[in-house]
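To start, I am sharing the structure in question, which I have written as structure tokens.
For this depiction, one protein chain was excluded, whereas all remaining protein chains were kept in their positions.
Up next is chain A:
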Amino acid sequence: MANNSLFLKSGFIKVPLQNGVGRFIGQLQRVTIKFCKSHGNSRGVREFIENDLVDFAKQNPGVVVYVKPRRHRGPSIVGEYLNGERNWKPAGNLSREEIFKWINLMTVQNGETEAFRYRKHIRTKMPSIQGVWTPFTHRNLPNNLITYPNEELGEVLHKEQTATERLLEIAMQQNLESDTSKEQQKD
């Protein structure tokens, strides 16, 4: 995680209300467009309202659109969603096309999803379809047919040389060596 995302909201991908399992419900509830009637940085918003707003409202009848003029203040778009989230977007000096894009983006979101850090890109509520692991899960099946006690399985796995064996081996070697030296002397 980078240092600059410390204050970024974070979480997992989630769908409110099993949306889409039964039917799809657009999550944008209402949009409020705030702008100034005379100020220059509201020009794009004013153009959008004059040209595109009615069409937008007709295409999205499930979204309630409010237009709120206020004198000498910067324009903004505020989206409110069904899950209680609110998305505030400053719209100063944006062109008509840019506002059209932002407002259309809001219709497919369910909150301020562009400023959100996903902890994981996958989310499941059913962690295991196969079932919980137990010590008996991946057993070797032929083991079921073995009769016990079994000599092969009962064998000692790591056989190390014992001290007695080692001594005997050393003694044997010494005997051999002494035998050969005696033979050499005879010759």
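Going forward, a residue touches a chain if its C-beta (ideal position, glycine included) is under 8 Å from a C-beta of that chain, and two chains touch if they have at least 3 such contacts; residues count from 1.
The rule is short, and it goes like this: contacts and distances are computed from a predicted model.
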item: Chain not displayed: protein name in its UniProt record ("Large ribosomal subunit protein mL44", "Glycine cleavage system H protein", "DNA replication complex GINS protein PSF3" or "AP complex subunit beta"); value: "Large ribosomal subunit protein mL44"
item: Contact partner of the left-out chain, one of A:6, A:126 or A:141; value: A:126
item: Where the unshown chain meets chain A, residue by residue; value: 16-18, 21-23, 25-26, 29-30, 32, 61-64, 66, 68, 82-84, 125-126, 129-132, 134-136
